[in-house]
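To start, I am sharing the structure in question, which I have written as structure tokens.
With one protein chain removed, the remaining protein chains of the complex are shown where they sit.
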Amino acid sequence: MTTNAKDVRKTWEKIADYFRAHSIWMKWYCTGCGAIEMPPTMTSRFDMERLGMGPMATPRQADVLLITGYLSAKTLRRVIYSYEQMQDPKYVVGFGSCTLNGGIYFDSYATMTRLDHYLPVDLYIAGCMPRPEAIMNSFDTLIKMIEKGEAKGWKHYQENHEWYRRNQLHSLKEVYVKDEFHE
Amino acid sequence: MNLVNFAYGLLLLLAAFVFQTTLTGINRKVVARLQRRRGPKFYQQFIDIFKALSKGSTTHGWVFDFGVIMALGGIMATAIFIPFGPLKAVPGMDNIFIIAYVLAVGMLGMAMSASGSGNPWASIGVSRALTNMLAYDIPFMMVVFGLIFAFDSSSLSGLAAIQREGGLLGWNVLRFPLGGIVAMISLQGMLGKKPFDSFIAPAEIASGPMVEYGGRHLGMLFLLHEYSTFIEVSLIVHLFFGGGATVLEFMVKYAVIYTFLNLVSNVLPRFKIDQAVTFFYKVPLAMAVVQTFLIIFLGMGVA
Partner (left out) sequence: MNSTNKLVEEIRQRFEIIDVIHPDDQQVILDIDKMHLHTLLSHLKADGFRQLSLLSAVDWIKDNIFELVYIVFNWDTGVHVLARVKLPRDNPRFRTITPIYPGAQYYERDVHEFFGIEFEGNPMSYKPLFLELWDEMPPMRKDFDPEAYSREKFPERVYVPHFVPKVEVIE
């Protein structure tokens, strides 16, 4: 792998990446059944707070968008909105085989088959469902990736925004959030 | 005011930040142990704050930006007036009235900024926060006026020195036990800890006033929170627990009170805002009235 000027981090970025790696605030986009694996990960048994991770209330405050489970065309619009509200640097973690390749409902008219077509996914957690052990393990990987400066999905999204936009529009026609309850 | 005062003030701000943030980190660990978890590192709070400051952030108009800066500036300016044990950046200015007024600048800045974000959750949060403030301030200020009346002094370090003359029994919390209880309950409300944390309820109103803050703005908000905690707990330490003859004494008292409040907070559920107001206007206000009556008309507890 060649290193070009863009990949070299300045000293302050290395320090900042240390802080970013050890304080991971997450926005859980709990659409599917995967949400049920988060409470044991958070509470006494697996205790994610010891790695500096924690849930956050709004996308503005969060660093990681954790998508647990199926995305339908309708929720994907909301996810893209949420992702674009987050502040740089931001990371996306796809959770479960449903975000990876569509899982068991790969042929449904309503569900996405691959998330990285629409958002820059830094890390996938395979499994249906991934156990809390798998979640902790993958977040350990994410921490190492951020520390080394390898988790650059947000930069990829900025640089290839046209491509992502095209995919989003192809599948969703229009990325908008408008329903009768918000009129 | 001269250059020495200025340098002293900056040093005090730094010390207050390091002390309070470490204490918050330790308290997160204490809470984790209470819940039978390992808990984060004790310096986790520093990592969180510096990370938030290292991130980018968006603006929602100049009111939003200016409000945060005004709030942080106001709170930091207030923190300078607080004596850190015997250390005082601006001697002779540690008056309760000055602190109460300058503190309001910070609170208003916060309310302005949060409302400026235009998010309905933020408006709900701000209105709840201000209602909460109105609820705890009245009993608290009533007790404080009683103290000022009793000792003819409104200087924090002066009141602390008077208490220290009487030894342990001279502490106001033992001389005026009703007032001490009111002050501790009010402090719980000031710090926004349970059961009075309905204005930041993360699951119900998406963390209230903080809903639109991210990155650098959120980092400043965390700084602000540390400083305002420092101011509020220090007030109680000086007014009711004899302040500190040495820096160490002050820090120990401060840490014990803060940890105690945190433990109380973690075994209680949350009041709705109307329940909180009703509670404050029923129990603590009645106790404060009785306490002030005892001080003014019977002179009980006044040496």
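Labels A and B are assigned to the chains in the order they are written; within every chain, residues are numbered from 1.
Simple rule for what comes next: contacts are C-beta pairs under 8 Å (C-beta built on N, C-alpha and C of every residue); 3 or more make two chains touch, one makes a residue touch a chain.
None of these values were measured; they are calculated from a predicted model.
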Contact partners of the omitted chain among those displayed are A
For the chain left off this view, which of A:Met56, A:Val92 or A:Met112 is in contact with it?
-> A:Met112
Touching the hidden chain, out of A:His22, A:Arg60, A:Arg77 or A:Lys90, is A:Arg77
Which residues does chain A use to touch the chain missing from this display?
-> 73-74, 77, 100-102, 106-114, 117, 167, 170-174, 179-180
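By definition in this document, only the chains that are shown with their structure count from here on.
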Could you please state the distance in Å, as a whole number, between where the Cα atoms of chain A are centred and where those of chain B are centred?
-> 36
Chain B - residues contacting chain A, complex = 28, 32, 35-41, 44, 47-48, 50-51, 54-58, 202-203, 206-207, 210-215, 218
Which residues of chain A touch chain B in the complex?
-> 16, 19-20, 22-23, 25, 43-44, 47, 49-52, 56-63, 85-89
